[in-house]
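Before any comments, here is the structure.
All protein chains but one are shown in place.
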Amino acid sequence: MSQTVLESGDTADTVVSSGKYLTAYRYMLRARLLDDKFAALYRAGKIHGGVFLGRGQEALSVAIGLALKKTDVFAPLIRDAAGRLAFGETVADAARTYLGSSLGPMRGRDGNVHRGRPRDGLLPMISHLGAMISVVNGILFARRLKGISGTVGAVALGEGATSTGAFHEALNQAAVEKLPLVLVVANNQFAYSTPNDRQFACADLADKAAGYGVESHSVDGTDLTACLQTLEAAVARARAGHGPQLVVAQLLRLCGHGEHDDAGYITPQLKNSALGRDCLKLAEDFLVGKKWADTAQLAVWRSETIREIDDAVAPVQREPAPDPFTEEWQALSTKHLNEIRPDDFEI
Amino acid sequence: MSQTVLESGDTADTVVSSGKYLTAYRYMLRARLLDDKFAALYRAGKIHGGVFLGRGQEALSVAIGLALKKTDVFAPLIRDAAGRLAFGETVADAARTYLGSSLGPMRGRDGNVHRGRPRDGLLPMISHLGAMISVVNGILFARRLKGISGTVGAVALGEGATSTGAFHEALNQAAVEKLPLVLVVANNQFAYSTPNDRQFACADLADKAAGYGVESHSVDGTDLTACLQTLEAAVARARAGHGPQLVVAQLLRLCGHGEHDDAGYITPQLKNSALGRDCLKLAEDFLVGKKWADTAQLAVWRSETIREIDDAVAPVQREPAPDPFTEEWQALSTKHLNEIRPDDFEI
Amino acid sequence: MSITYLDAIREAQAHALRDDPRVFIYGQDVAAFGGAFKATKNLAVEFPGRVIDAPISEDAIIGMAVGAAIEGLRPIIEMQFADFSTVGFNQIVNQAATLFWRTNVPCPITVRLPFGGTSGGGPFHSQSIEAIYAHYPGLVVLTPATVEDAYSMLIEAVAIDDPVIFCEHKFLYRHLKAEKLPSEALPIGKARIAREGRDLTIVAYSAMVHDALEAATELATEGWQVEVVDLRSIKPLDTDTIIASVARTGRLLCVGEAFPWGGVTAEVIARVSSEGFGLLDVPPQRLNAKDTPIPYHPNLWLAHRPTPQTVAAAARNLLRQ
Partner (left out) sequence: MSITYLDAIREAQAHALRDDPRVFIYGQDVAAFGGAFKATKNLAVEFPGRVIDAPISEDAIIGMAVGAAIEGLRPIIEMQFADFSTVGFNQIVNQAATLFWRTNVPCPITVRLPFGGTSGGGPFHSQSIEAIYAHYPGLVVLTPATVEDAYSMLIEAVAIDDPVIFCEHKFLYRHLKAEKLPSEALPIGKARIAREGRDLTIVAYSAMVHDALEAATELATEGWQVEVVDLRSIKPLDTDTIIASVARTGRLLCVGEAFPWGGVTAEVIARVSSEGFGLLDVPPQRLNAKDTPIPYHPNLWLAHRPTPQTVAAAARNLLRQ
């Protein structure tokens, strides 16, 4: 199988239009500020359980969301606020899930990053890493059986998740079925605290592609232009019938695994390396350098976005919590097959 | 990672001595005739459950067994009668397990190909494909922790088993730990009835090696010389500290998946192709060509071996079956932690 | 004409494929080969493109089914042996079983598990692991004991909007025969009185129903009238029918082929003890397999699981109290 390796470079900006770049930047900014908002709510004790952010990974994530059509399928992971927004998730859906609102898509039943709307092509992850890939395969497979063509399914993954059996079985399955799957691995150098040298031994995760018979793409995950181009290319290849595409991005997460984690295991050297550059900051520099925006404009966008987010989150905080007494405690959709045991009545 | 690709060729015979070749041939012959014996017992209704043979795979299998030292570890699979014998398994152990003798290593508790002696480095497979690899990793890892060096662990696998999550997790684990693992994949073109194009999409399974950061070796599994050389090289690389070695052999199984299966799904073309050549027959031709044996000698060896096997199996057939009344029905080695429930007493 | 339990399973799938274009079959060797047990024989020819061979990837097989279900299809998955479903366990109990509850999107998949003991199967081709699935919320777990139920329950399983674990007993595949396929059936969730009696209730499911019936026949020659309840579905469990039977007999024996800790027999006894305590004239009893892996040798295998003889012996113990 051929490998399509795109690299970020000086000529990149000739391909991505200012409009597209700006759109991407605005989603990145919104994702970053939404993450900040959740971090603040977490510190204020307003969120039960963990908060997981995508700081430093917005360029890659937004590129996934923007490369997809609304009729495509997207299975984001814990660091994909940007890709979710770009794919169409609302700030309210995110906030409702973190806050457990009964009006959210998960109705307080599931929380934080475990959110989505399967019928709209946005899959709500289960926690078990790697488990969503074969589910996306199934959707793509079903569309083909139904005679629907042109759908692409994108799945986001951390490099740690490539060690799971689920990853392997699903990527192989997609390759055998030649499904239009785009598997995007954000190699942020750590899985929780575990560095890459304790996770895998290959020189580059993109080296895995040949072993599955799929095409691969490597990209600098801090470079928005490169990410936009690479994801666009990968999605286009998948859509054109070239089978699964493995995209591997190099970057660093600029936060803890969750907000409870100070990421003390990330060395200053690494933080100060090229990997540790902040993609949002780089994008802003690029915008200014290109004169597509000046710093005043950036400041306006930022404060506008903060207001937008505050406006979207504030009413969610007043929304009703789920009520255990009116809750339907039924795991099956077929009502009469649910067991109602004596214990279940209020005692 | 570098790839070491050995190919069978005209110069091969310069390396393998006649003594070694003859030893290998005699094990192959014994394995073939032992398989024939089990097939006959199966047809005679003397064996409960399935019978799984290694016809056509003896050259590869014997090469594994011969490349290992007695202090090494070997996890054979269902088609490894030859490798087992070469590694030191007795005909009696094989017969006792197939016949469920209470004197065998599995004492009638497990049967057919599920046999071994873990303390002697011969692991008894569980049925779940791919599951033995990480167990071998554990033994190698433990030896290193204990300060024992020089051990190699070999695991046999079919190409179908490369689709399991267990294969992936374990090979990656071995690579991360740089363990002296030799993973030998017999690509016999089918997993039960499933052809390769429904099992994987890579050009060659050896292409998987780079994605794990391990070395690989490809070999013609019908060519005994090539198999002996390749396995020797792979085991030597592992023993010398070069980490896991992936060996991929091309061949065809010359029998059904089990003796209940007529393998109607294997086309005549494939049977008549180079892959379908019988490694035992090729080895005999080679011996005769080299004048290391003549056809009379081959006939003597064959009848001698048949007698040997009959002599070893006949007494096993008279051995006591396990007795449910004296059987210790205890799954735990810590006696007092086994639950003895009222049901367990004879009623 | 005579139809086996295995034929019934094949016919039910043919029926589902014929009736509903959303149905497809996915599993190892199910296509041209017709499956390890021939339960999908010829279906690939009859329904081209809808009976599909899978790689040896149980996790991905179930995940793929869930995705197809999200997309509105109704996959039937064949596991080659129930024992191998442990490798796809996570996708079953955490992906398929939680989908509806989490997202309100139903997950109509049917996972066929050829299960249960046959002589010579050994520890990894004999297991009865229905309990690990019934334990998790979000799954329907079926255990048909007859040719008729194998047929009608599989058709209903595919039609249900929820994930169904369909446990089909390998021993029954060829041993059980019927004259014709049924046109009517009890709905899923209802147990069946397989034999009426007034002295003792034996609750059983799958192959053990036949061992219970055989025991009942033997006990009849001794003057006892034993009622046999065939659970059919172990989740949901038809507590009402069980309790109504115990109300008639006052005595309860629950028989299962699975490992003894937890499981169906524990659940049945616990429910009857809690909800029908006053109906019991003597302590309820269980009979399970032994608490070891399942042995290969037929001598051990026969001693490991309940048999008509041990069921009858346990029943006699209860009847004499």
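The chains carry the letters A, B and C, assigned in the order they are written, with residues numbered from 1 in each.
One rule holds for everything that comes next: a contact is a pair of C-beta atoms (placed from the backbone, for glycine too) under 8 Å apart; a residue touches a chain by one contact, two chains touch by 3 or more.
All figures in this text were calculated on a predicted structure; none of them were measured in a lab.
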Option from B:66, B:94, B:131 or B:214 whose C-beta touches the chain left out: B:131
Options B:47, B:166 or B:266, residue touching the unrepresented chain: B:166
Contacting the left-out chain in the complete assembly, out of A:18, A:127, A:149 or A:272: A:127
Contact partner of the left-out chain, one of B:20, B:117 or B:242: B:117
Missing-chain contacts mapped onto chain A: 47-50, 100, 106, 108-112, 114, 126-129, 160-161, 163-166, 191-194, 198-200, 265, 321-325, 327, 329-331, 338-339, 341, 343-344, 347
Absent chain, residues of chain B that touch it: 105-106, 109-110, 114, 116-119, 123-124, 126, 128, 131-143, 145-146, 165-166, 169-170, 172-173, 176, 330-334, 336-339, 342
Contact footprint on chain C, counting only the chain that is left out: 83, 86-87, 89-90, 93-94, 97-98, 101-102, 123-124, 129, 131-132, 134-138, 235, 237, 258-259, 261-267, 269-270, 272-275, 277-278, 280, 282-286, 290-293
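One rule holds in what follows: only the chains that are shown with their structure count from here on.
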Chain B and chain A - chains in contact with each: C
Distance-maximising chain from chain C - centres being C-alpha averages: A
Gap in Å, rounded to a whole number, between the CA centres of chain B and chain A: 44
Distance between the centres, which are taken as Cα means, of chain C and chain B, whole angstrom: 35
Interchain centroid distance [CA atoms averaged], chain A/chain C, Å: 40
Multi-partner residues of chain C (at least 2 other chains): 54-55, 57, 59
Junction residues of chain A - those touching two or more other chains: 165-166, 169, 172, 176
